[in-house]
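Only a single protein chain was left out; the remaining protein chains are all shown in position.
Chains: A and B, in written order; residue numbering restarts at 1 for each.
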Amino acid sequence: MMNERRETQGAVAASAQGFAPKAPGEMMRLVDFSAYYGSLEVLKHINLSILQNKVTVFMGPSGCGKSTLVRTLNRMNDSVPGFKTSGKVLLQGEDIYGPEVDPVLLKMRVGMVFQKPNPFPISIYDNVAFGPKIHKMTKSRSEMDAIVKDSLQKAALWEEVKDRLGKSAWGLSGGQQQRLCIARALAVRPEVLLMDEPASALDPGSTAKIEELMVELKENYTVVLVTHNMQQAARVGTNVAFLYKGDLVEFGPAADVFENPKSPLTEKYIRGSL
Amino acid sequence: MEKNVSRATPDPTPTWRHPSVVANHKARTFRSLVFAGLCVACVLAVMIPLGDMLYMFAYRGIQVISIARLTGNPISATPGIGNAITGTAILTALSGAMAIPLGILGGVYMAEFSKGGRFSEALRFCADVLAGVPSIVLGYVCFLAFVVYFNFGYSAMAASIALAIVMFPYVFRTTEIAIRRVPESIKEGAIALGSTKTTMINRLVLRFAMPGILTGVLLALGISLSETAPLLYTANFANYNPTSLFHSQLGYLTGVIYLFYTSNLSFDVQLSYLATFVLIMIVVALNVVARLGLKRFSKV
Partner (left out) sequence: MSPKQKSSRIDKIYGTATALLSSSAFLFLFLILGVLLIFSYPSFAVNGFKFFVSSVWNVPTNNAIVVVNGFKTLQGAEYGMTVFFFGTLLTSLLALLMGVPLGLGIAIFLSQLAPRRLASPISFLVELLAGIPSVIYGLWGFIVLGPVLLKEVEPAMAKYLGFIPGLHGPAYSSGLLASGVILAIMIVPIIASISRDVMAQTPTELKEGGTALGLTNWEVTRKIVIPYAKTGIVGSIILGLGRALGETMAVAMVSNGATFLPKTLYYPINSIAAFLAVNFDGAFEDPTKMFVYSLGELALVLLAITMLVNVAARLLVRKGFFGGGAEHVIQV
């Protein structure tokens, strides 16, 4: 019910602005998208669809371009010298590389969590409040308190830190820090959450918690996950994209990709012989 | 793991479209540009005096330069700064000969032999305090101690001691830092092969740390070249070459600049410019060498 409401509103808003109509349930779409570092083509004519409220996984061996791909979704690659793109990346029908889109505001809609937890050396509260404060999302302290509490709850961290919000974030464990970073990203109310190997620097226990969290998060957000851990992709992912040397080799529901891979490359990778 | 209690209710308007957020964002973007512009302005503001200095002194220096002027002294037929160049060379060489070995070996001690106890703490404190002592104060002290008390007279030796004390803390500190940067694994490898610590340091560590040490040495030499005040106190100034390291005054480039710039004799003033030009060239050359050397060796 809630999903339909968002979808309708999204479509209404989109068509009101004269954007291209999008497929139902689709949040982002890459249309013949290529990316270059100088003259080196690192992503080749990618076409794929990222569905709303699902977990889309990007998978592949080192150097396949999955990190580059996920970073193009929130234009984090803009600052890399010599970075060029061709093709479109549509967010709710609007090309994020188009001239009217401001990269800074885009990041309010598409948030990101990194491989190595990177909380700021300030208090837990201030970390979560950082984004909303910059964007002036709240007018009062109580509004901010509400956002901080809500975000920490959504990141499954509230109970553990609610009594020490003023303590430095650097005193938390690795897994807690990563959940804090998730809370921090959620605080600006993004529509899409990008997660670039969020658990690869964590111990198995924390990894499990993060995976549980990802499944929960997709209820309210669209999640894009980059991972090199196939079991994680199978556990958590709705759709899986397999990339190899910049090409999108295969894309489809997780079960299909892992059990009946269409491409021999995919099969090799799954078997571990790539 | 706690269960997610509250399911978020989607905001009626996505936050990024809130008019206050958008307006605020416009202001932020503007501010970002303004501050970036200010930073660029800072760079320009500082490049202008530099450019003016270099241009002005190059211009005036080139007008006067000639072999005669570079070899003669202020009282010869063609007034020149030859003795000043010689004097600067003598002072730099002598003070360097004292300060550089002292500084390097001191740095070796701090990096390799000291156990971090109170002795080395005190040493480091002392060296840092020394680095902060104004050179005029050093000049005054060396005047009283060496020119007068030890009766060196106004001399290259007294001046060189003063310069050496100025240079020492820099060489000391940069050597220690450079040696500490050498990876432990290399040192351990040598010891494991049966080398003595002494050989390891002299043959291996110093070679590795050489770029950093040399940068420190060049820096110290540059400082020594640029000093004036302590030299005025310890070597006074002369228009001829010194006849001895003791009891014999000498000329030096910075002295020419300072003492001749208000002279009523026009060619004295010109010598001042010439000395400025020569000194700037030397400083630029030193900086270029230091930069290039560092770049080449940074690949280690």
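Please note the rule applied: a residue touches a chain if its C-beta (ideal position, glycine included) is under 8 Å from a C-beta of that chain, and two chains touch if they have at least 3 such contacts.
Computed from a predicted structure; not experimentally measured.
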Touching the absent chain when the full complex is considered, from B:N73, B:T86, B:S155 or B:S272: B:S272
Residues of subunit B in contact with the chain not shown: 28-29, 31-32, 35-36, 38-43, 45-47, 49-50, 52-53, 56-57, 101-102, 105-106, 108-110, 112-114, 119, 122-123, 125-130, 132-138, 140-141, 144-145, 165, 168-169, 172-173, 177, 196-198, 201, 222, 225-229, 232-233, 254, 257-258, 261, 272, 276, 279-280, 283-284, 286-287, 291
Residue ranges of subunit A at the interface with the undisplayed chain: 74, 76, 79, 81, 104-108, 111-112, 114, 116, 118-121, 130-131, 134-135, 181, 184-185, 188
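Rule of thumb we're sticking to: only the chains that are shown with their structure count from here on.
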Distance between chain centroids, defined by C-alpha means - subunit A, subunit B (Å): 50
Touch list for subunit A against partner subunit B, complex: 2, 5-6, 9, 102, 104-105, 108-109, 134-137, 150, 153-154, 156, 158-159, 188-189, 191, 209, 212, 216, 219-220
In the complex, subunit B residues that touch subunit A: 1-2, 4-12, 14-16, 18, 20-22, 24-25, 28-29
